[in-house]
Each structure stands twice: as C-alpha cells, then as structure tokens.
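The other protein chains are all here in position, but one chain of the complex has been omitted.
For chain A:
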C-alpha cells in the first residue's frame, strides 16, 4: 500500500516539475516578448529566475500545486498579445507562404476528371 502511495507521490512530483519547467519556459519567452531591448531582457529574466528560485525548497505538495496554479494564472494575465513567432511556425509571417513552383512544373486543374471521359 505504501508502495502505491509512494509511486503516486513520485508521479505527482514529476508532473509538478514538468509543469514548473514549462511555466518557466513560457514565462521566459514572454519576458523576451515584453522587453523591447536585450539589455532590458537580461534584468527581467534574472528577476524571473529569482522568483522561481525563492520557492525552490518548498516541500508540501499541495502548497506547490497552489503556487503553480498562481504562477500560471499570473502568466496568463500578463501574456503578451502579440508575441514573437518564428516565421515558419504557425502564426508566423512565413507560415504557409510557399514559394512559386519552379518553371516547367505545371498544375493541371481538371478537378479529378480523367482524360478519357
């Protein structure tokens, strides 16, 4: 029985760690979106890291859950409305903008009809 509860505890802790990593990743990207210059970003990123490091040694699992939820709520509230997106990625400026096909390749618009009918 204790083995089961230990396994459940470990699984829950792993899930929490993953949530924190992804939250930190998103928050860090958002910090870069909000900072208009690199030198401003460095200070902001360092502040963000301090906020995460301040609660590094919290052990109580319910407290951690509550803190993660608070952090995610704060991140959602302050999310950048127009974040930087890599051009080819969905939402980026080059997304689905395909180059014209090379000369010599022809598209026949016969809408599925065969030649012999």
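Methods note: contacts are C-beta pairs under 8 Å (C-beta built on N, C-alpha and C of every residue); 3 or more make two chains touch, one makes a residue touch a chain; residues count from 1.
FYI, contacts and distances are computed from a predicted model.
When the unshown chain is looked up in UniProt, the name that turns up among "Ribosome biogenesis regulatory protein", "tRNA (Guanine-N(7)-)-methyltransferase non-catalytic subunit wuho", "Acyl carrier protein" or "GTP-binding protein RHO3" is "Acyl carrier protein". Of the candidate positions A:29, A:66 or A:80, contact with the unshown chain belongs to A:29. As for the chain not pictured, it touches chain A at residues 17-18, 20-22, 24-26, 28-29, 49, 52-53, 85-86, 88-89, 92.
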